[in-house]
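I have a structure here, written as structure tokens, and I will follow up with some questions on it.
With one protein chain removed, the remaining protein chains of the complex are shown where they sit.
Right, subunit A next:
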Amino acid sequence: MTQAAVTTQSAPRVVLSARGLGKDFSGFTAVNDVNLDVEHARIHALIGPNGAGKTTVFNLLTKFLQPTRGQITLLDTDITNTKPDRVARMGLVRSFQISAVFPHLSVRENVKVALQRPAGLATQFWLPLSSLDRLDARADELINNLGLSQYRDHRAADLSYGRKRVLEIATTLALDPKVLLLDEPMAGMGQEDVQMVADIIRNVATERAVLMVEHNLSVVADICDHVTVLQRGEILAEGDYAQVSADPRVRTAYMGTDE
């Protein structure tokens, strides 16, 4: 405990770390020897060309895939062999590349499903649905904060793509996670939505760590404190955006040119 108290004093506090992380798919090495340190109150970007293994790293960190090698630590607890739902309950919550909403539930119901478990209202099969009414206020607050209030009673399936992504973030934030993993949160969004989501991410990162996969490099340059570049499943470079973007190997690998 004393050690934890000391570490909160010193500036960077690592909340999620991976050591020597690797994953083989029947002989093919998708991810190899990845070391990552995600720090509290900072935005960490994971970038790299298509097929670099970014989403696989996400799946490994959130335990949707079991690593072949290496170790993962979340808040000083080894989670290498922990189940994904348990990892989520420990405070590591992810979003998905393909927007993950509950399509036939309303926007408000989507957020409320996330709120049900922390509120201890998930297993009662004898209570009426109205017992969930007390989650309305918190759900509406999250919906309002993310600018979705006018769509509150719409079915999630009827939302535009960008708003589905925002709804997904709202649902994720409902769990008040300590570490937030966002898989391409801005993919397929218009410029205005990108700006809005960037502001949202910057905002939520004041109280928690964020690790995001992102292709939009201007967003990465704009909001990310730390960048890790992956190529063919291995770490190519690391540092802040200026350092990484100046690295000639990164320019070759990521842009496909060396100009």
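The working rule: a residue touches a chain if its C-beta (ideal position, glycine included) is under 8 Å from a C-beta of that chain, and two chains touch if they have at least 3 such contacts; residues count from 1.
Here, contacts and distances are computed from a predicted model.
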{"item": "Among \"Oxidoreductase\", \"Fe-S cluster assembly protein SufD\", \"Branched-chain amino acid ABC transporter permease\" or \"Pyrrolo-quinoline quinone\", the UniProt name of the subunit that does not appear here", "value": "\"Branched-chain amino acid ABC transporter permease\""}
{"item": "Sole residue of A:L65, A:V107, A:L132 or A:L236 that reaches the chain not shown, by the stated touch rule", "value": "A:L132"}
{"item": "Sole residue of A:N50, A:T123, A:Q191 or A:T206 that reaches the chain not shown, by the stated touch rule", "value": "A:T123"}
{"item": "Residue touching the undisplayed chain, where the options are A:A114, A:I169, A:M186 or A:I200", "value": "A:A114"}
{"item": "Hidden partner chain, residues of subunit A it touches", "value": "62, 64, 83-86, 88-89, 93-96, 100-105, 109, 112-114, 116-117, 121-129, 131-132, 171, 175"}
